[in-house]
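Take this structure first; my questions come after.
With one protein chain withheld, the remaining protein chains of the complex are depicted in position.
Per-chain residue numbering starts at 1, and chain names A and B are given in the order in which the chains are listed.
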Amino acid sequence: MGMKLTLKIWRQKDGADKGRMVPYELEDISPDMSFLEMLDVLNERLILDGEDPVAFDHDCREGICGMCSLVIDGTPHGPQRATTTCQLHMRHFQDGDVITIEPWRAGAFPVIKDLVVDRTALDRIIQAGGYVSAPTGSAPDAAAIPVPQADAHDAFDAATCIGCGACVAACPNASAMLFTAAKVTHLGLLPQGQPERYGRVTAMVAQMDAEGFGGCTNTGECTAVCPKGIPFETITRLNADLLTAARRS
Amino acid sequence: MDLFTEGEPIHDTRAPDGPIEERWDQRRFGGKLVNPANRRKLSVIVVGTGLAGGSAAATLGELGYRVKSFCYQDSPRRAHSIAAQGGINAAKNYRNDGDSIQRLFYDTVKGGDYRSRESNVHRLAQVSVEIIDQCVAQGVPFAREYGGLLDTRSFGGVQVSRTFYARGQTGQQLLLGAYQALERQVAAGTVEMFTRHEMLELIVIDGVARGIVARDMVTGEIETHTADAVVLASGGYGNVFFLSTNAKGCNVTATWRAHRKGALFANPCYTQIHPTCIPQSGEHQSKLTLMSESLRNDGRVWVPVAKGDTRAPGDIPEDERDYYLERRYPSFGNLVPRDIASRAAKSVCDEGRGVGPGGLGVYLDFAEAIARLGRDAVANKYGNLFEMYERITGEDPFEVPMRIYPAVHYTMGGLWVDYDLQSTIPGLFVIGEANFSDHGANRLGASALMQGLADGYFVLPNTISDYLSGGPFEKVGDDHEAVVAARKTVTDRIERLLSIDGDRTPDSFHRELGALMWEYCGMERTDEGLRKALDRIRELRTEFWGSVKVPGENEELNQALEKAGRIADFFELAELMCVDALHRAESCGGHFRAESQTPDGEALRDDENFAYVAAWEYTGEAPVLHKENLEYENVKMVQRSYK
Partner (left out) sequence: MSWTYPGIGHNFPDVASRSNTVTAPRPPRAAAARPGSVYRSSVGKKAVMAVTGAILVLYLVAHMVGNLKVFLGRADFDHYAHWLRTIGEPALPHRVFLTIVEVVLTVAVILHMWSAVSLARRARRARPVRYAVRPAAREHRYATHVMRYGGVVILLFVIWHLLDLTFGAVNPRGGGAEPYDKVVADFAPSHWYVTAFYVIAVIMVGLHLRHGIWSAFQTLGLGRRRRQRGLRLFAGTVAALLVIGFVSVPVMVTIGVVS
């Protein structure tokens, strides 16, 4: 005797299709299931009924690869804070709930099919400068670069970003600022990241804009939905670095 | 019909002779180099973007080769290396606790239960030191001491503290380092990235690997890509068990297709069962989640002394608890290697002393650590792991002990490679978990990250030049008959899968195959069980090709079609795993044959008959076994003891 649910799922055959919401009824859902396992149950049924199963992105199913997405009842990754969709469990829903499932919505994330979107724009932001230029073999001894524990700690908090894009999905401006700021902060706080610090931030922000993401207006929606709790402070740090870069140029 | 036949023995001809410490230097000196100006005329395909593939593609790009990198995910940053939690080993001896390259080498050979190749393992230990340097230079935020220097911790199977870590997300941070290096090369134009592409066939021309056939998973287009060398870094095959700690998309297709084209597959039965996973909660379970082994540093493993004790853990008094690892292995205690910890958990559960639903679980208790170190210190060390556990189970490990149970985690077997990491197909290199070379029959904790990065950053880029220096290679056109044939194999297979239109879903077959493998080719294997499994796998495979239902068409994003293709290959692999497990009538590392154990239930090796690598050749019928004898010149083979 599990839960009975109504799902309203965005179905869109491909990028050219207009798409629509389609309702599905599900019965006998166990509270111990994960949200994606619940969708697996639906898809098994759809296949046997000769219908097209719902396409959704997922991979590790342990909250770290950043592949899963889904806007659940208007919130990216669903109602539980600091939790990816794949780690969201059905015990957070009630029998009889109507659950709306939509893809990430952003012009820079075109829909590929159903709930699957193209997030390669985020990779291109990294390509613009989200790295330390340290060719293999050129490194000094690891102990030669001491890092104050507090800096290592703050850098780590930023480095935990999984690149899922929930920040973009939640932002009223569809801005990729938190994603960009997380990488700028991670590398900008470490001594290894200093030589490229100001060029990096300028290039990454320019790429972010070129991809068609919106601009940040400090609404804080991004950190509220971030499954890794990337702090808002990273955005402030990016702003500071960008202005310093502007002064220096 | 015989299950297999035996062919000629196989040898690694690439490792130089001489003192083991000098072999890697000698090989690098002996190998031919490619002039930097010529490198950009040479192309390399790298399949997979995990620690091995990502670091290899980035480094080859830096060197100036033209690289094409492929991954099935939407971004190279999502490869499953990202999920590794605990840490990465390196013989830095920053702790001054007696560590050395020699000791890391020895620990790894011993941990692998004397079934790995000495020269490869020694090179791994040597290179480990450079990996940490490289990763720190990239900005990987390793844990630091107050003084700003790197922190380390100890891991299962060793007595030194040589594991570098980044909270419980070491794999993530290392992979992002490699990913960023890769994206830097994409921006520089040396690497071309193909995301959402799955390799479905290897192109072999005149016995030499010259490219791959890949499917664009968005459009369904079947593409052929040719190059001067192909590197497989496609990971392990743990998902043959359906339930494992691997990502859902992990599969054996890339390596299996290469195997079918002539690459030998070595030691397929060596599977690592990780002792600290969250137990299965029901039928619907789609994957298992690992809790880092580092938890065993402070957590104590126990079960009730009495069978069928259903009291809440807090109600069971101290003298009615059995801390069985501490009892049976006093010197290593809770930190015994993974294979031993897993089997011990299975045996107490088999005795009826397991806890939780179905009695398939043991406690991992932090009460003592919380009392000793304080709640904050424990939260600092393991906070994110505790949260993850609570999210999945709904239970708070600060209040009640965790419940854990073993799960398939890593596969030590893989394509056979020589010292240069080249398979038996010239021009086909295999790195990371996809090859077999470094871990023997059991991998030590924090060694997978080490091997992946060693192969990708330091070993392959140095050895592949010896092969590529044999160029320039003849240009291969898309109309070459071998290319056309490889392409046709792929399209035929896809058409066949789509046309069956049966009445069972791909997943239902995968679940059934997985359950079968777990039952008969899991933690404990017997002659009888494996024979039974072989029969059942063949029946199930026939049923699959007769009644699987794959909806939709090829020319779209079709996740059911992707799955079906992978499962079809898992069926063939499963058979080979069982044959390998059946022929190896000894117990070693992750391979435990019930017929071969000591009186007190420990694994019993048979060095006289089985001190070899079993490399299997694909024939379409009974596979052919080629043995590579393992000779130990530097480490003395002894029965492993962690008591």
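Keep this in mind: a residue touches a chain if its C-beta (ideal position, glycine included) is under 8 Å from a C-beta of that chain, and two chains touch if they have at least 3 such contacts.
If you're wondering where the values come from, they're calculated on a predicted model, not measured in any experiment.
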### Summary
In the whole complex, of B:E21, B:D216, B:E326 or B:E543, the residue touching the missing chain would be B:D216
### Query
Taking the entire complex into account, which one of A:G130, A:G165, A:G193 or A:G214 touches the absent chain?
A:G214
### Residues of chain A (touch criterion as defined above) contacting the omitted chain
8, 10, 21, 71, 73-75, 100, 102, 105-108, 120-121, 124, 128, 170, 172-175, 177, 202-203, 205-221, 223-225, 231-233, 235-246, 249
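Operating definition for what follows: only the chains that are shown with their structure count from here on.
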#### Entry: Distance between chain centroids, defined by C-alpha means - chain A, chain B (Å)
27
### Task
Within their complex, state which residues of chain B touch chain A.
55, 58-59, 62, 73-80, 82-83, 92, 94, 130, 132-139, 141-150, 166-167, 169, 172-173, 176, 179-181, 183-184, 186-187, 193, 195, 218, 245, 247-249, 281-282, 284-287, 289-290, 387-388, 391-392, 394, 457-458, 461, 503, 505, 507-508, 549, 551-552, 556-557, 559-560
### Query
For the complex, which residues does chain A have touching chain B?
13-14, 30, 32-34, 36-37, 40-41, 43-44, 46-48, 50-53, 55, 57-67, 80, 82-83, 87, 89, 91, 112-113, 116, 118-120, 122-123, 126-128, 130-143, 145-149, 152, 155-156, 159-160, 162-163, 186-187, 190, 192-193
